[in-house]
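One chain of protein is taken out of this complex; the other chains stay put.
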């Protein structure tokens, strides 16, 4: 299990390849990567990600442990950045390895659903004409019900 | 859209990173990688993958087109190998990019479900004490019903 | 037309591809012709529920017409991924 909370960029290709290699007992690896999406009118200058140092690492580890106890998984990876990110930059990734694809997919979706609404990160869009906190979506809160 | 059917290994890290980069309008990238899993007793020497040249490329392109028409996706990638692969080697990968994670996850699962049972590949396990064709699983056939 | 065999169908029949001259109008009629040939064909086609068929590289079923087909392929259920 690897959990990282960092301001620096991560090398998605190297992380994904490293995670997927060296398993001959796990047949399925799923990765999810979150990318800073520009606004429709292209006005996003930066996505500023605030977090709660100390709690963030604990919350991510707890979510990963929950996934490991719920599905039969070979490994779990979570990397999440904070600070100022430009459009197109990668915010975070999760990866899961399992014997069968259903577990790998479900666990990755579970990690994402919990991470979205239960890990202490807050996004603020720095736009060319102002700045705005990203509001939590009811849809994201509803996604958690699937796992309860 | 990229579809590749090849006997050579592919560079998962480079493919995944290349696929995920350069999108500032797609917030979510999902990858799935299939890895040759050893038997429980470690007797697998090679996984031999046979395919139907000509039909394979057509079938994979048709499955990818179906995904593109069904979900709002920015891009789709499918790579599948054939020939003899050792335990731990990567057999195939799919990747999907979408604005939102739900579409990226669903489309990747759809691609995998169809690829498992509708793309003309057949696996034979070359074991230290013989060889055996991998039987299709009823479970895999049932997975398709979700999308019908 | 060309008739192709894959996986254990290929192994049972003993060849990957052959040219077949036939008046069969459907896949089922072609199968009946092949089964009548030799034991190895009979063995390969004994249980049609274990077989899949593609006509001109499109998956189809045993009722499919083959009058203008260039290529018919028989194989077990696929195991990709």
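The letters A, B and C name the chains in turn, as written, and every chain counts its residues from 1.
The criterion applied here is as follows: contacts are C-beta pairs under 8 Å (C-beta built on N, C-alpha and C of every residue); 3 or more make two chains touch, one makes a residue touch a chain.
Quick caveat, the model's predicted, so the values are computed rather than measured.
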Which displayed chains the hidden chain touches across the whole complex: A
Sole residue of A:19, A:71, A:105 or A:121 that reaches the chain not shown, by the stated touch rule: A:121
Positions on chain A contacted by the hidden chain, ascending: 34, 50, 52, 54-55, 58-59, 80, 91-92, 112, 115-124, 133-136, 141
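The rule we apply is simple: only the chains that are shown with their structure count from here on.
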CA centroid of chain B to CA centroid of chain C, Å: 26
Centre-of-Cα separation between chain C and chain A, whole angstrom: 48
Shared-contact residues (touching 2 or more other chains) in chain B: 34, 112
Residues within chain C bordering two or more other chains: 81
